[in-house]
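Only one protein chain is missing; all other protein chains are in place.
Going in written order, the chains are labelled A and B, and every chain counts its residues from 1.
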Amino acid sequence: MYSRAYKAAVTIPPLVWVVAFLLIPYTTLFCYSFWSVSASQTVVHNWNLQNYVKLVHDPIYVTVLLRSMMIAACVMTCALLLGYPLAYYLSFYATKRKDLLYQLVIIPLWASYLVRGYAWKTILGTDGVLNGLLQFLHITHRPVEFLLYSPFAVILTLTHIYTPFAFLPIYASLEHVPRNLVEASHDLGASPWATFRRVVLPLSLPGAIAGATFAFVLTFGDFLAPLLVGGNSGIMIANIVASDFGAAFQWPIGAAISLCMLLLVVTILFSTERLERRLKLS
Amino acid sequence: MSCQSQPERAPLLAAYAALVYAFLYFPIVVLIVYSFSSSVGGFPPHGWTLHWYRDLFGDSDLWASVLNSLIVAIFAVIIALGLGLPAALALDRAQFPGKALFRRLVLLPLILPGIITGLSLLMLFAGVGLRLSLVTITLGHGTALISVATTEIFAGLQKLDRSQEEASLDLGANYFRTFWRITLPSLRVSLIAAGLLIFTLSLDEIAVSFFLIGRENTLPLEIWSRLRQGMTPEINAISTLILLFSIATILIWHRLRTRSAPEEAPKEEPAAVFTSTIEGKTA
Partner (left out) sequence: MNTPLAQAAASARPPAQEPLLSIRVVEKRFGRRMVLRGISLNVAPGEFLTILGESGSGKTTLLRLIAGFEQLDRGEIWMGAERLDHLPAYRRQVNTVFQSYAIFPHLTVFENVAYGLRAKGAPQDEIPSRVNQALAMVKMEEFAQSSPSRLSGGQQQRVALARALVNRPRVLLLDEPLSALDANLRRQMQIELKSLQREVGITFLFVTHDQEEAMALSDRIALLREGVLEQIGSPREIYGHPVTAYAAQFIGQTNLLRAEVRDGIAQAGAIVWRSFGPPGLMMFSLRPECIRVVPPHALRLTPDVSVARFRGSIRNQTFGGAMDLLEIDCCNSQIIRARIPDPGPVNGEVEFEFEAKDATRVRETGPEN
């Protein structure tokens, strides 16, 4: 129905832009990971695998990578533990004010990442709100140190930021569980818990997987929260990349790490997408 | 027989839900409360004052960065919509070699850690010798946010009755006239919603901007550099203002979307589900 001129007119401009500003840059990143930096701070185009070898052998990279994955896994778990029951409550029990409650979950998402990170900084610091509260209530007599500038702070902050992200697809998939199936299950004598376990949970699994994936992937690539509240022990892999591209001027190795991150993220997304599709079909 | 299949309330679950809400709002409330308190940190807050806000209004550097952010955001909206609209049309209507790759490429900046997109663009600009400035930041935002526009407009296209465009052609209007008079008006809601979303995301954007910044700061980066220097409650004040602004925008956006169609099944891939609701562009 659409003429060839029409199709060309809508396809070519975005295609050109995407090639220029996405394909070429990502390809450049790819190439940089195989080059190195000379002593005089210039990039040498000598194609080699040195950067990757360094990544595998240098303990710093491995440590930080593992720590990043650990933090991402923790955040993913906490986001699920918080987000799923909340979504379940909203979907199945909150009939009257469901829309308002839904919007209330979304609002923190819009409070600006930086703002929320900063808020946790004020709360967790040695003379922050939490310590003040604990001392006020005479639970402690001295400021607790580990709250801030630790992996704990990073996990706490990122859980706060990414729980709404996990909530959204879970809520969407719970809303899609046909209510008549739940009614049928009750009619056949199953308790609410059994109904949940055998009817609702399996059907909402695709949404839960999507939510978990977002939380994990977004946390894994985060570099701001560690800078705000992570301190030295809370550095994540993206921070190393950032500093490689900053003062350190180690672009090639930064590129190599980026590429590894990219591969990891793409693999996770690809597998969860296939998993979701298989679950939806069965 | 009512459709409510759970006759009893679930008090434990409700309490748990309330706790989750408390967790989500606690930092926000702290921020707002402390922006009015004359104490710096600690508990409880004491002294009610507006002097942080007064300091804020006299801070010309900060307002310069606000202006920068607004300019960048407006142009980012123009770029993202200007390219997202044809991209959505192309995905909906055209077949071309590499279409699947194109689709994934467009969605990639959304899914990947923003740092990777930022770095890649940095390499591009360094390669062509483009100096870092607000222009590079705008290009970065525009590129990263095209996918938001594409997804939103694509969803709007699905709701479009294809036979209306056919009717317009049938009645003698050519493709341009049909697009201008029939297609575009029915995409109005999608375009506005996408524009609002992109605007807000651009204002808050840090990850991509981090690497593309020149001499002039956007608001988030200005706040960031101050944070490095130490904490002042002035930041509480500006944060509260940002918060209020964002909330207002998102409420408008949400109202627009639910007014045009009731909650419907997000049926595309997870990335699209992700973006078709809300997406906070962070790191």
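The criterion applied here is as follows: a contact is a pair of C-beta atoms (placed from the backbone, for glycine too) under 8 Å apart; a residue touches a chain by one contact, two chains touch by 3 or more.
Being a predicted model, the structure only gives us computed values, none of them experimental.
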Full-complex contact with the absent chain, from B:S133, B:S186, B:T232 or B:T249: B:S186
Of B:V29, B:L50, B:A167 or B:A248, the residue in touch with the unshown chain: B:A167
Touching the absent chain when the full complex is considered, from A:M1, A:A39, A:L100 or A:L188: A:M1
Touch with the omitted chain, as defined above, among B:H51, B:R104, B:R177 or B:R255: B:R177
Contacts of chain B with the absent chain, listed as residue ranges: 161, 163-164, 166-175, 177-178, 182, 185-186
Residue numbers in chain A that touch the chain omitted from display: 1, 3
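One rule holds in what follows: only the chains that are shown with their structure count from here on.
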Chain centre separation in whole Å, for chain B relative to chain A (CA means): 16
Residues on chain A engaged by chain B in the complex (per definition of touch): 1-3, 5-7, 9-11, 13-15, 17-18, 21-26, 28-29, 32, 82-83, 85-86, 88-90, 92-93, 95, 103-116, 118-123, 125, 127-133, 135-136, 160-161, 163-165, 168-169, 172, 175-176, 179, 182-183, 186, 192, 210, 213-214, 217-218, 220-225, 228, 238, 241-242, 245, 251, 254-255, 258, 261-262, 265, 269, 272-273, 276
Residue numbers on chain B that touch chain A, as the complex places them: 3-6, 9-10, 13-14, 16-17, 20-21, 23-28, 30-31, 34, 41-44, 83-84, 86-87, 89-90, 93-94, 96, 102, 105-106, 108-109, 111-117, 119-124, 127, 139, 143, 146, 150, 165-166, 169, 175, 200, 204, 206-207, 210-211, 220, 223-224, 227, 231, 235-236, 239, 242-243, 246-247, 249-251, 254, 263, 265-266, 269-271, 273-274, 277-278, 280-283
